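Left out: one protein chain. Kept in place: all the others.
For clarity, chains are labelled A and B in written order, and residue numbers in each chain start from 1.
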Amino acid sequence: MKLLKTNKFAIASALAAVAFGVSSASGADQLTVVSWGGAYTKSQVEAYHKPYTKQFGTKILSENYSGGLAEIKAQVEAKSVKWDLVDLEMSDAIRGCDEGLLETVDISILPKGDNGVAAKDDFIDGAITDCAIANIVWSTIYAYDKSKFSGKKPQTMADFFDTKKFPGKRGMRKTPKANLEFALTADGVPARDVYKLLATKEGVNRAFKKLDTIKSSVIWWEAGAQPPQLLADGEVAMTTAYNGRIFNAIAVEKKPFEIVWDGQVFDMDLWAIPKGAKNKAEAMKFLAFSTDTKRLAGQAAWISYGPARKSSIPLIGKHAEAGIEMGPHMPTAANNFKNVVQNDFEFWADRQDELNERFNAWLAK
Amino acid sequence: MDMAPKTLETSRSEILSTVDGQPLKKALARTERTKRFKAILLVAPLLTFITVTFLYPICLMLFRSVENPLVAENMPQTLEVLQKWDGKSLPSELAFAAAAKDLAAARKSKMIGRLATRLNFETSGLRSVITGTARKVKKMEAPFKEAMIQARSQWGDVATWSTIKRLGPTIIDVNYLAAVDRGYNVKGEIELRDEDRRIYVSLFGRTLLMSLIVTVASLFLGFPIAYLLASLPLKYSNLLMILVLLPFWTSLLVRTTSWIVLLQTQGVLNDVMVWLGLFEDEQRVQLIFNAQGTVIAMTQILLPFMVLPLYSVMKTIHPSYMRAAESLGAHRYTAYWRIYVPNTLPGIGAGSLLVFILAIGYYITPALVGGQDGQMISNLIAFHMQKSLNWGLAAALGGILLGGVVILYWLYNSLVGVERLKLG
Partner (left out) sequence: MSNISLPKHAGLVEKCWHYAFVLICSVVFLFLIAPILVIIPLSFNAEPYFTFNESMLAFDSNAYSTRWYEDFWSTEIWRQSIVNSFIIAFWSTLMAVTLGTLAALGLSRSEMPCKGLVMGLLISPMIVPLVITAAGIFFFYASVGDFIPLTGTYLGVIIAHTVLGTPFVVITVTATLSGFDNSLTRAGAMCGADPTRVFFKVVLPLILPGVISGALFAFVTSFDEVVVVLFIASVEQQTIPRQMWAGIREQISPTILAVATILVCISILLLTTVELLRRRAERLRGMLPG
């Protein structure tokens, strides 16, 4: 009965909204927060949204997207900004800031760390930018289904590209980003030289040549929730993925997956506010709230992404549902951090148009 | 229409008039005018609506493919100096000084990022050159040539300057050139792009090829059932017609979902094959997320658009034609091929054109089940609209696709007539 009533109300209010040509949700008592969906959004809802709503009473609408600046640009250009806060990848945050699509963030709103260290020293290097503040460190890794490989298990990036030794389909994200880095690492290029090489034509050719070797057995994914699903359905034997999604499948859904950290490409995700956001002040408040020491450590109890504040690291405990110690599952844990490539956002902001084009052409061939 | 009464009346000496004494010719013309006015008045609201919310937006989009205000607005001094530049050697100090001023101003007005992005679409890497230089330009001193080249070595390339000059005009053709895999080289000549970046021409080709396959497949599948429907007594054909119309009324997304469920490696069809022992569990075949899957799904989705016009044409072919042919001694199959099939040509034309037009613009199905080799041109347009944000290129690709569709539509309209579009 109650259900029926709320629906009726929703219809009535929506009809009214239509009649007056205004949108129904623009009150200052709610925020639209946009993120990547699935387990990741859940970790944010648990660690940020719920405590925030509890403390300030503001309702938080959560929306999913699959990355990129398109929607933000569309909203800003149309002067109809619906999103208040967006979880962006580093290269998009930089580009969005350059193009004037994001509000600048005054770092004085960020609280000190719990240990009393000023925010600008507490955040890890590169986590504070003009328009966006990082909340997590995440990485693109590859994972496999243990039950699919009875003998030797894959251990290096080169194994991912070796379909003779480890037969089966591969899942990869449908973008050149991270894949080109993986290809070079697998081809024996040391981590520190990867971008130096990718800046040259020969390096790009070499990466594509390496990708050619597995192209026929790749299934391409686009949304972060897909790779664990592809593994679970048996559609692929190994897949690249965001480490937190795989961890979630292992810890919560008890899947027989294993992460290979060799050659991981790590990156940060940042909160940014689109230019002209309706609830800018409230969004700033939420941004400061969600990036304090406790909240960042709290998110790490839901997903295995590293907090962007140093002061949060000692607070990382066990997974809130599965009770697993989270520390060793972070991309930055010493055991996992042996052969890593840090995503070069300047490189990607510069070269993504050309490389996307080449990647699309390569895919279609 | 007006001509007939006019000639009639001038040939007569006396003037006919209405009851109230007005000349009949005038009165008739007036009623004619009011009637026409009324008809226009009825059509006007929709015509205005469509013009404002559909035709005008499409013109806007087409305009996007050639307009290019960013460089002209933000680098006016540089462009002025570059007008006299020969394009062969590095420009003079004057140009560097002007560029430094322009970049400083653009940084101040916060346009620098957009300017950088625009230039980057044309020459990869220019984004960081522009934004990086702009950050330092305030502290730069003459001679600017050395200072800028020191900041970013690309300022020492002729190519950087020719890119700026090339993007100077507010109306440009580079988007259309890019849409056919071409671009200007340093000398200002149009040439093909590097082989590994050519994509659009072959994609247009593939879009046409896939649409053609879908059209031919629909014709071959649609012809027998249209024939069956047209020959059965109404009470049966009406029942079978529902089998054609139900897919027609069912959501595109539902039908695409069904195909995924049916064809995926862990799907129903593969299960049946394994169960029948046709192949082992490990040998399951990938039937979807590729070009074949897209063609299969699109054929099923577009088939009703072929069956309906075929059916309505076949319905009008009187069986006596066939009987006449047979009684004149033709064999039944000769009669069929020489009499019946030629008579269905209007239906074949209408159905094929319609299916083909709808197929070349398909987006949803290829996006969901196309995988890597089943993508069509609409998918790349959406990619540039939503992911790369290269709206100019998206608009140019859209312009070419639209051109093709308009020609086919015109053909359809003159051969079949839009008013005879069949919707069940």
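Definition applied: contacts are C-beta pairs under 8 Å (C-beta built on N, C-alpha and C of every residue); 3 or more make two chains touch, one makes a residue touch a chain.
Only a predicted model underlies this, so the values are computations on that prediction, with no experimental measurement involved.
Q: What are the shown chains that the omitted chain is in contact with?
A: It touches the following shown chains in the full complex: A, B.
Q: I'm checking contacts with the chain that's been left out. Which of B:K25, B:R114, B:R255 or B:K387 qualifies?
A: B:R255
Q: Write down which of B:V244, B:L308, B:A350 or B:L389 is the residue touching the left-out chain.
A: Missing-chain contact among the listed residues: B:V244.
Q: Touching the hidden chain in the complete assembly: which of A:D121, A:D193, A:E222 or A:E325 does that?
A: Checking each option in A:D121, A:D193, A:E222 or A:E325, the one touching the absent chain turns out to be A:E222.
Q: May I ask you to list the residues on chain B that touch the chain which is not drawn?
A: 32, 35-36, 38-47, 49-50, 53-61, 64, 221-222, 224-225, 228, 231-234, 238, 240, 242-247, 249-262, 264, 266-268, 271, 300, 303-304, 319, 322, 332, 357-358, 360-364, 368, 378, 381-382, 385-386, 391, 394-395, 398, 401-402, 405, 409, 413, 417-419, 421, 423-424
Q: Applying the definition given at the start, please give the residues of chain A touching the unseen chain.
A: For chain A, the residues touching the absent chain are 7, 10-11, 14-15, 17-18, 21-25, 32, 37-38, 61, 63-64, 66, 74-75, 77-80, 82-83, 222-223, 225-226, 229.
Keep in mind that, in the parts below, only the chains that are shown with their structure count from here on.
Q: Which residues of chain B touch chain A in their complex?
A: Against chain A, chain B makes touches at 110-114, 116-117, 120-121, 124-125, 127-128, 131, 196-199, 202-203, 206, 264-266, 289, 371-373, 375, 380, 383, 385-390.
Q: What residues of chain A sit close enough to touch chain B in their complex?
A: On the chain A side, the touching residues are 68-71, 73, 95, 97-100, 174, 205, 208, 218-220, 233-235, 346, 349-358, 360-364.
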